[in-house]
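Report on the following structure.
All protein chains of the complex are present and in place, except for one that has been dropped.
Let's turn to subunit A:
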(Lines give C-alpha, C1' and ligand atoms only; values in the text may rest on other atoms or scores of the structure.)
Protein backbone atom coordinates (compact mmCIF):
# COMPACT_ATOMS: atom_id res chain seq x y z
CA UNK A 1 0.00 0.00 0.00
CA UNK A 2 2.67 2.48 1.06
CA UNK A 3 4.75 1.46 -1.88
CA UNK A 4 1.87 2.34 -4.14
CA UNK A 5 1.43 5.75 -2.48
CA UNK A 6 5.07 6.68 -2.78
CA UNK A 7 5.07 5.50 -6.33
CA UNK A 8 2.09 7.68 -7.19
CA UNK A 9 3.60 10.63 -5.30
CA UNK A 10 6.73 10.12 -7.28
CA UNK A 11 4.69 10.15 -10.38
CA UNK A 12 2.92 13.33 -9.47
CA UNK A 13 6.17 15.11 -8.68
CA UNK A 14 7.59 14.00 -11.98
CA UNK A 15 4.44 15.21 -13.74
CA UNK A 16 4.69 18.62 -12.07
CA UNK A 17 8.32 18.86 -13.04
CA UNK A 18 7.45 17.93 -16.60
CA UNK A 19 4.61 20.46 -16.55
CA UNK A 20 6.87 23.28 -15.40
CA UNK A 21 9.59 22.59 -17.91
CA UNK A 22 6.90 21.99 -20.54
CA UNK A 23 5.42 25.40 -19.88
CA UNK A 24 8.89 26.87 -20.20
CA UNK A 25 9.32 25.21 -23.55
CA UNK A 26 5.91 26.43 -24.72
CA UNK A 27 6.54 29.98 -23.56
CA UNK A 28 8.11 31.37 -26.74
CA UNK A 29 5.29 30.06 -28.90
CA UNK A 30 2.65 31.37 -26.51
CA UNK A 31 4.45 34.71 -26.37
CA UNK A 32 4.51 35.06 -30.15
CA UNK A 33 0.87 34.09 -30.33
CA UNK A 34 -0.04 36.68 -27.71
CA UNK A 35 1.88 39.42 -29.43
CA UNK A 36 0.40 38.35 -32.73
CA UNK A 37 -3.26 38.37 -31.74
CA UNK A 38 -3.76 40.13 -28.47
CA UNK A 39 -1.67 43.24 -29.08
CA UNK A 40 -3.53 44.30 -32.26
CA UNK A 41 -6.83 43.57 -30.55
CA UNK A 42 -5.93 45.65 -27.51
CA UNK A 43 -4.59 48.47 -29.66
CA UNK A 44 -7.75 48.49 -31.76
CA UNK A 45 -9.84 48.64 -28.61
CA UNK A 46 -7.63 51.44 -27.27
CA UNK A 47 -7.82 53.53 -30.46
CA UNK A 48 -11.57 53.05 -30.67
CA UNK A 49 -11.87 55.11 -27.48
CA UNK A 50 -9.43 57.81 -28.63
CA UNK A 51 -9.78 60.93 -30.72
CA UNK A 52 -7.23 60.09 -33.34
CA UNK A 53 -7.43 61.66 -36.78
CA UNK A 54 -4.37 61.82 -38.99
CA UNK A 55 -5.41 65.07 -40.69
CA UNK A 56 -6.18 66.84 -37.41
CA UNK A 57 -3.38 66.16 -34.87
CA UNK A 58 -4.68 68.87 -32.54
CA UNK A 59 -7.67 66.81 -31.64
CA UNK A 60 -6.57 63.99 -29.42
CA UNK A 61 -7.17 62.38 -26.05
CA UNK A 62 -9.86 60.15 -24.64
CA UNK A 63 -13.07 60.20 -26.67
CA UNK A 64 -15.29 58.02 -24.54
CA UNK A 65 -17.90 56.26 -26.65
CA UNK A 66 -18.00 59.10 -29.18
CA UNK A 67 -16.42 57.07 -31.95
CA UNK A 68 -19.02 54.38 -31.46
CA UNK A 69 -21.78 56.88 -31.22
CA UNK A 70 -20.85 58.62 -34.46
CA UNK A 71 -20.52 55.32 -36.22
CA UNK A 72 -23.75 53.79 -35.00
CA UNK A 73 -25.74 56.93 -35.79
CA UNK A 74 -24.17 57.22 -39.25
CA UNK A 75 -26.59 56.12 -42.02
CA UNK A 76 -23.56 54.93 -44.02
CA UNK A 77 -22.83 52.46 -41.27
CA UNK A 78 -26.32 50.98 -41.34
CA UNK A 79 -26.10 50.80 -45.13
CA UNK A 80 -22.80 48.98 -44.87
CA UNK A 81 -24.21 46.50 -42.34
CA UNK A 82 -27.11 45.85 -44.67
CA UNK A 83 -24.77 45.42 -47.63
CA UNK A 84 -22.63 43.01 -45.66
CA UNK A 85 -25.67 40.91 -44.85
CA UNK A 86 -26.92 41.01 -48.45
CA UNK A 87 -23.52 40.00 -49.75
CA UNK A 88 -23.10 37.11 -47.32
CA UNK A 89 -26.61 35.73 -47.70
CA UNK A 90 -26.81 36.26 -51.46
CA UNK A 91 -23.51 34.57 -52.16
CA UNK A 92 -24.34 31.72 -49.77
CA UNK A 93 -27.67 31.09 -51.49
CA UNK A 94 -26.14 31.15 -54.97
CA UNK A 95 -23.04 29.12 -54.18
CA UNK A 96 -24.67 26.50 -51.95
CA UNK A 97 -27.77 26.13 -54.12
CA UNK A 98 -25.85 26.12 -57.38
CA UNK A 99 -23.07 24.05 -55.84
CA UNK A 100 -25.48 21.32 -54.75
CA UNK A 101 -27.09 21.13 -58.17
CA UNK A 102 -23.76 21.14 -59.98
CA UNK A 103 -22.32 18.53 -57.61
CA UNK A 104 -25.22 16.19 -58.33
CA UNK A 105 -24.91 16.84 -62.08
CA UNK A 106 -21.16 16.33 -62.10
CA UNK A 107 -21.62 13.05 -60.27
CA UNK A 108 -23.38 11.62 -63.35
CA UNK A 109 -21.46 9.89 -66.09
CA UNK A 110 -21.02 12.00 -69.22
CA UNK A 111 -18.45 12.50 -71.93
CA UNK A 112 -15.74 14.98 -70.97
CA UNK A 113 -16.60 14.91 -67.28
CA UNK A 114 -12.95 15.21 -66.21
CA UNK A 115 -12.38 18.38 -68.25
CA UNK A 116 -15.69 19.87 -67.15
CA UNK A 117 -14.80 19.31 -63.51
CA UNK A 118 -11.47 21.10 -63.88
CA UNK A 119 -13.23 24.00 -65.62
CA UNK A 120 -15.86 24.39 -62.93
CA UNK A 121 -13.25 24.34 -60.18
CA UNK A 122 -10.82 26.76 -61.82
CA UNK A 123 -12.35 30.15 -60.83
CA UNK A 124 -11.40 29.32 -57.26
CA UNK A 125 -7.72 29.56 -58.16
CA UNK A 126 -7.99 33.08 -59.58
CA UNK A 127 -7.15 35.67 -56.96
CA UNK A 128 -9.99 38.04 -55.98
CA UNK A 129 -8.45 41.21 -57.41
CA UNK A 130 -7.80 39.51 -60.73
CA UNK A 131 -11.25 38.00 -61.03
CA UNK A 132 -12.85 41.32 -60.14
CA UNK A 133 -10.75 43.00 -62.82
CA UNK A 134 -11.65 40.28 -65.30
CA UNK A 135 -15.32 40.85 -64.71
CA UNK A 136 -15.08 44.62 -64.66
CA UNK A 137 -12.99 45.10 -67.76
CA UNK A 138 -13.15 41.95 -69.82
CA UNK A 139 -16.76 40.90 -69.31
CA UNK A 140 -18.94 43.80 -68.20
CA UNK A 141 -17.19 46.88 -69.53
CA UNK A 142 -19.95 48.89 -71.28
CA UNK A 143 -17.79 49.60 -74.35
CA UNK A 144 -15.49 46.62 -74.96
CA UNK A 145 -16.68 43.96 -72.51
CA UNK A 146 -17.61 40.55 -73.88
CA UNK A 147 -21.11 40.81 -72.44
CA UNK A 148 -21.70 44.23 -74.00
CA UNK A 149 -20.41 42.98 -77.32
CA UNK A 150 -22.79 40.04 -77.20
CA UNK A 151 -25.72 42.28 -76.35
CA UNK A 152 -24.90 44.65 -79.19
CA UNK A 153 -24.42 41.70 -81.54
CA UNK A 154 -28.08 40.82 -81.09
CA UNK A 155 -29.13 44.46 -81.29
CA UNK A 156 -29.71 45.21 -77.60
CA UNK A 157 -28.29 48.00 -75.50
CA UNK A 158 -25.93 46.61 -72.88
CA UNK A 159 -26.58 47.52 -69.25
CA UNK A 160 -23.78 49.15 -67.31
CA UNK A 161 -24.02 46.60 -64.56
CA UNK A 162 -21.59 48.15 -62.07
CA UNK A 163 -23.33 51.51 -62.29
CA UNK A 164 -26.92 50.32 -62.33
CA UNK A 165 -26.78 47.32 -59.97
CA UNK A 166 -23.51 47.61 -58.04
CA UNK A 167 -24.46 45.35 -55.13
CA UNK A 168 -25.93 42.67 -57.36
CA UNK A 169 -22.92 42.72 -59.62
CA UNK A 170 -20.44 42.46 -56.78
CA UNK A 171 -22.52 39.60 -55.41
CA UNK A 172 -22.40 37.79 -58.75
CA UNK A 173 -18.62 38.20 -58.99
CA UNK A 174 -18.08 36.90 -55.46
CA UNK A 175 -20.50 34.04 -56.08
CA UNK A 176 -18.58 33.17 -59.23
CA UNK A 177 -15.45 32.90 -57.09
CA UNK A 178 -17.05 30.83 -54.34
CA UNK A 179 -19.24 28.49 -56.35
CA UNK A 180 -16.26 26.27 -57.23
CA UNK A 181 -15.42 25.85 -53.56
CA UNK A 182 -18.95 24.70 -52.81
CA UNK A 183 -18.94 22.37 -55.83
CA UNK A 184 -15.60 20.90 -54.78
CA UNK A 185 -16.69 20.10 -51.22
CA UNK A 186 -20.19 18.96 -52.16
CA UNK A 187 -18.99 16.85 -55.08
CA UNK A 188 -16.71 14.83 -52.82
CA UNK A 189 -19.62 14.47 -50.41
CA UNK A 190 -21.98 13.31 -53.18
CA UNK A 191 -19.42 10.80 -54.33
CA UNK A 192 -19.13 9.34 -50.86
CA UNK A 193 -22.82 8.40 -50.95
CA UNK A 194 -23.10 4.63 -50.84
CA UNK A 195 -24.20 3.32 -54.25
CA UNK A 196 -26.27 0.58 -52.62
CA UNK A 197 -28.25 3.22 -50.74
CA UNK A 198 -29.23 4.82 -54.01
CA UNK A 199 -30.15 1.43 -55.39
CA UNK A 200 -32.21 0.60 -52.33
CA UNK A 201 -34.11 3.85 -52.87
CA UNK A 202 -34.57 2.90 -56.52
CA UNK A 203 -36.10 -0.42 -55.45
CA UNK A 204 -38.26 1.42 -52.93
CA UNK A 205 -39.71 3.26 -55.90
CA UNK A 206 -38.03 6.65 -55.45
CA UNK A 207 -37.74 8.70 -58.63
CA UNK A 208 -34.95 11.23 -59.24
CA UNK A 209 -36.68 13.99 -57.28
CA UNK A 210 -37.50 11.81 -54.27
CA UNK A 211 -33.97 10.41 -54.30
CA UNK A 212 -32.53 13.94 -54.33
CA UNK A 213 -34.61 15.19 -51.42
CA UNK A 214 -34.71 12.05 -49.28
CA UNK A 215 -31.32 10.46 -49.88
CA UNK A 216 -28.84 12.90 -51.44
CA UNK A 217 -29.76 16.10 -49.59
CA UNK A 218 -29.73 14.56 -46.07
CA UNK A 219 -26.42 12.94 -46.93
CA UNK A 220 -25.06 16.35 -47.98
CA UNK A 221 -26.32 18.26 -44.95
CA UNK A 222 -23.04 18.09 -43.05
CA UNK A 223 -20.98 19.16 -46.02
CA UNK A 224 -23.42 22.01 -46.68
CA UNK A 225 -23.09 23.16 -43.06
CA UNK A 226 -19.30 23.16 -43.39
CA UNK A 227 -19.44 25.11 -46.65
CA UNK A 228 -21.76 27.68 -45.08
CA UNK A 229 -19.51 28.13 -42.09
CA UNK A 230 -16.28 28.53 -44.02
CA UNK A 231 -17.82 30.78 -46.68
CA UNK A 232 -19.50 33.03 -44.10
CA UNK A 233 -16.22 33.70 -42.36
CA UNK A 234 -14.63 34.78 -45.64
CA UNK A 235 -17.67 36.59 -47.02
CA UNK A 236 -17.96 38.84 -43.95
CA UNK A 237 -14.62 40.38 -44.94
CA UNK A 238 -15.00 40.71 -48.72
CA UNK A 239 -12.87 43.67 -49.75
CA UNK A 240 -10.77 43.31 -52.89
CA UNK A 241 -13.73 42.79 -55.22
CA UNK A 242 -15.42 45.99 -54.01
CA UNK A 243 -12.19 47.95 -54.04
CA UNK A 244 -11.46 46.96 -57.62
CA UNK A 245 -14.92 47.21 -59.17
CA UNK A 246 -16.97 49.95 -57.49
CA UNK A 247 -14.79 51.40 -54.72
CA UNK A 248 -17.87 51.12 -52.55
CA UNK A 249 -19.98 53.29 -54.79
CA UNK A 250 -21.88 54.82 -56.29
CA UNK A 251 -22.11 56.70 -52.97
CA UNK A 252 -22.11 53.91 -50.43
CA UNK A 253 -24.36 51.63 -52.49
CA UNK A 254 -21.83 48.80 -52.47
CA UNK A 255 -19.92 49.56 -49.27
CA UNK A 256 -19.77 46.72 -46.81
CA UNK A 257 -18.39 46.82 -43.29
CA UNK A 258 -14.82 45.94 -44.29
CA UNK A 259 -14.80 48.60 -46.97
CA UNK A 260 -16.32 51.17 -44.63
CA UNK A 261 -13.55 50.63 -42.09
CA UNK A 262 -10.98 50.98 -44.83
CA UNK A 263 -12.50 54.21 -46.11
CA UNK A 264 -12.73 55.66 -42.58
CA UNK A 265 -9.11 54.85 -41.78
CA UNK A 266 -7.31 55.42 -45.02
CA UNK A 267 -9.55 57.75 -47.04
CA UNK A 268 -10.81 59.92 -44.16
CA UNK A 269 -7.80 59.24 -41.91
CA UNK A 270 -10.09 58.71 -38.90
CA UNK A 271 -8.19 56.01 -37.02
CA UNK A 272 -10.46 56.22 -33.98
CA UNK A 273 -13.67 55.79 -35.98
CA UNK A 274 -12.16 52.97 -38.05
CA UNK A 275 -11.08 51.19 -34.90
CA UNK A 276 -14.60 51.43 -33.52
CA UNK A 277 -15.84 49.89 -36.78
CA UNK A 278 -13.23 47.17 -36.41
CA UNK A 279 -14.42 46.34 -32.91
CA UNK A 280 -18.02 46.13 -34.13
CA UNK A 281 -16.90 43.88 -36.99
CA UNK A 282 -15.17 41.59 -34.50
CA UNK A 283 -18.31 41.40 -32.39
CA UNK A 284 -20.49 40.61 -35.42
CA UNK A 285 -18.07 37.96 -36.70
CA UNK A 286 -18.01 36.31 -33.30
CA UNK A 287 -21.78 36.26 -33.01
CA UNK A 288 -22.06 34.75 -36.48
CA UNK A 289 -19.32 32.23 -35.72
CA UNK A 290 -20.98 31.19 -32.45
CA UNK A 291 -24.28 30.52 -34.21
CA UNK A 292 -22.63 28.67 -37.05
CA UNK A 293 -20.39 26.53 -34.91
CA UNK A 294 -23.37 25.50 -32.83
CA UNK A 295 -25.39 24.66 -35.94
CA UNK A 296 -22.54 22.69 -37.48
CA UNK A 297 -21.78 20.90 -34.24
CA UNK A 298 -25.39 19.76 -34.06
CA UNK A 299 -25.07 18.36 -37.58
CA UNK A 300 -21.81 16.62 -36.83
CA UNK A 301 -23.24 14.87 -33.78
CA UNK A 302 -25.66 12.64 -35.66
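One rule holds in what follows: a residue touches a chain if its C-beta (ideal position, glycine included) is under 8 Å from a C-beta of that chain, and two chains touch if they have at least 3 such contacts; residues count from 1.
Rule of thumb we're sticking to: contacts and distances are computed from a predicted model.
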Match the chain absent from this complex view to the correct UniProt protein name in "OB-fold domain-containing protein", "Cytochrome bc1 complex Rieske iron-sulfur subunit", "Pyruvate dehydrogenase E1 component beta subunit" or "Sn-glycerol-3-phosphate ABC transporter ATP-binding protein UgpC".
-> "Sn-glycerol-3-phosphate ABC transporter ATP-binding protein UgpC"
Pick out which of A:78, A:130, A:202 or A:267 touches the chain that's been left out of the picture.
-> A:202
The missing chain sits against subunit A at residues 194, 196-197, 199-206, 210, 214-215, 218-219, 221, 302
